[in-house]
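All protein chains but one are shown at their positions in the complex.
Residue numbering begins at 1 within each chain, and the chains themselves are lettered A and B in the order written.
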Amino acid sequence: MGNASYLAVAFEGILLIGALVVLLVAVVAGRSRAVWAPIAGASFLLAALAGVLQWIEVENGGGGMFFSAQNLQVIKSPMVVLDGFSAMASIVLGLVGFTAMLGSWDLVAKVGKRSAEFVALSLLAFAGLHMMAATPNLVVIFIGLETASISFYVLAGFIRADVKSDESALKYFLLGSLASALFLYGIALTFAATGSLTIYGVNSIRDFFSETVVSDPGILLVGMALMLVGLMFKISAAPFHQWAPDVYQGAPSGAVGLMAAGVKIAGFAALGRIFVGGFISQIDTWGPIVAVIAALSMVIGTTMALVQTDMKRLVAYSGVAHSGYLLLTLLAGVEGMSAMWFYLATYPFMIVGTFAIISTVSGPTSTSSPIEAMRGLSRRSPEMGWLLAIFMFGMSGMPFFAGFVGKILAFIAAGDAGYIWLVVVATLTTVIGFAFYLRVVATVFSGEDDDTTMIDPTLSSRFAVVIGATVTVVFGIVPWILIDVVRDALPL
Amino acid sequence: MELVDYLPIALLTLLGIAFAGVSLVLARVLAPSNPTPEKLAPYECGIVPLQEPVQRFPVKFYLVAMLFVIFDVEIIFLFLWAVRMDQFGWAGIATVVAFMLMLIETLAYAWKRGALDWNVSHRTRTRRVVAPEATIEKAA
Partner (left out) sequence: MTIIQFVLLGTALFSMGLYGVITRKNAVLVLASVELMLAAVNINLVSFDAYLADQLHAGQMLALFVIALAAAEVGIGIAIVLMIYRNRQTADVDALSEMKG
């Protein structure tokens, strides 16, 4: 148990301590929001810094597996793994969490006494999300998934008296717990088939596949399929996406950025860890299924987004389509991981920024946000209008924005894996997708407007939006900086 | 496996969807439709309920009960440590103490927020307040 083992859990540790301090301050000193802002911000930034240290440690060859069963000669059942993959997850989750917290701050300022709960739950949720990326053990992945999900159920229903918020919470809860149960059953069946719950180590799932020729894979197939379905629910890939628009719309605008961005990152990190890290030898089995789900997500997400009138539902359906693009990177196996991390390091910032703008325009506690509310935004608040246009261009995959590079990398990954038909579908949906993104931009810049009230965004949401837009633009113009980095973000 | 290998599954799915669809359409066409509130009740037994059961949600104690269940079940984690107590040594004890402290802190927070207060007065105020925009939309 050297220093590296503490570094491996530093992200979770920092966020846990941050959450405990917030609750302690709330108990001892009563309400004082001014204290929680620095605690929450410092926790996320320190966690991201821990991620950078983890990255350096891995670059110097110091990674590995930690917290294995004691008193055994060999690493038998590691609980935490430190590699480029988990270090990258720390950095991305820490920075996205920091930005999303800034975007949520208007909401925190409005919920009064319960703001301590909001901050603590956000911190704990992100700790859980990182657990999903940084463990080779399916048990710990499940615990992380539940930690994050349970926190997010509460955040979705945070405005208790609003009928949309509570509906959103119940829908998220019922479908989320169903997904968790399916995922868990998948873990149980995988355990039965392979005799192991760990991906790496001795007697692990990888050892099982390298030693055994799977001739009669019935139970293993069902296990993998159920785990896949459970995670697809979480990342809202079609046809498991029905909850997403309702939950995004009904949850308070200030909290959605946090939820949506975090779950996307961790869901795909867990998919990468389990299916590329553990089941890579079975890629011929799960590959076609993922390909079909990706195609469905892209088509359904794009077509449904065309007819939306609510901004939050539109972003939800575009998120379904983006899940499809992200799934393309899984098909390429280990080679696709760098494309996945490029996408995951840029797209969540666009989500967070977009929701920060929605929260500014429609109010942080609002549970609906019609696109019409954005009309004339370029004049009512020029910076918000222009930056929303940047996010829309970024999401649509316009050249010179980060979304374009992410999509191209994903398409190349899928093309290399031999799924040419999928690349064709992806290209077509991207082109069709321009329609609804540009519709939003057109509304923002539209000439005639009845509502000329100026919008004065708060400092925190300004920061959130500017950080998001910076990421979108910088990595769109000079993507090779990030591409060079994510090249090493591989699972062990 | 190639994509072609999934053809039987796809066919079976199509067959299942077709069967369910045909049954639904036939039922819609052939069966008489006469929905009444009694038929749509969760427990359809033909008898119209005369009144709502009086106290369906004795909510007074639910917070205490929920907190009890959660804290009660957390003891499971102590069980995991207890079976291997001798091997973990002082590091194990330190971990468990840290875990207990976290539990105590959350309990303190719940206490401070009045979750253990049985004579409820702080909870009645949030009752049935519907956000204005939601009401407008419903009316429209």
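Simple rule for what comes next: a contact is a pair of C-beta atoms (placed from the backbone, for glycine too) under 8 Å apart; a residue touches a chain by one contact, two chains touch by 3 or more.
Values in this document were obtained by computation on a predicted structure and should not be read as measured data.
Visitor: Of the chains that are displayed, which are in contact with the missing one across the whole complex?
Guide: A, B
Visitor: Name, in rising order, the residues on subunit B that touch the hidden chain in the full complex.
Guide: These residues of subunit B touch the chain that is not shown: 42, 57, 59, 62, 66-67, 69-70, 72-74, 76-77, 79-80, 126-128, 130, 134.
Visitor: List the subunit A residues touching the unshown chain?
Guide: 69, 76-77, 138-139, 142-143, 146, 150, 153-154, 157, 160-161, 163-164, 166-171, 173-174, 177-178, 180-181, 184-185, 187-189, 191-192, 195-198, 245-246, 249-250, 307-310, 313
By definition in this document, only the chains that are shown with their structure count from here on.
Visitor: Where the centres are mean C-alpha positions, what is the separation of subunit A from subunit B, in Å?
Guide: 24
Visitor: Which residues of subunit A touch subunit B once you look at their complex with the stated criterion?
Guide: 20, 23-24, 26-27, 70-71, 113, 116, 159-164, 284-285, 288-289, 291, 365-368
Visitor: Inside the complex, what are the residues of subunit B that reach subunit A?
Guide: 1-3, 6, 87-88, 102, 105-106, 108-109, 112-113, 126, 128-131, 133-134, 137
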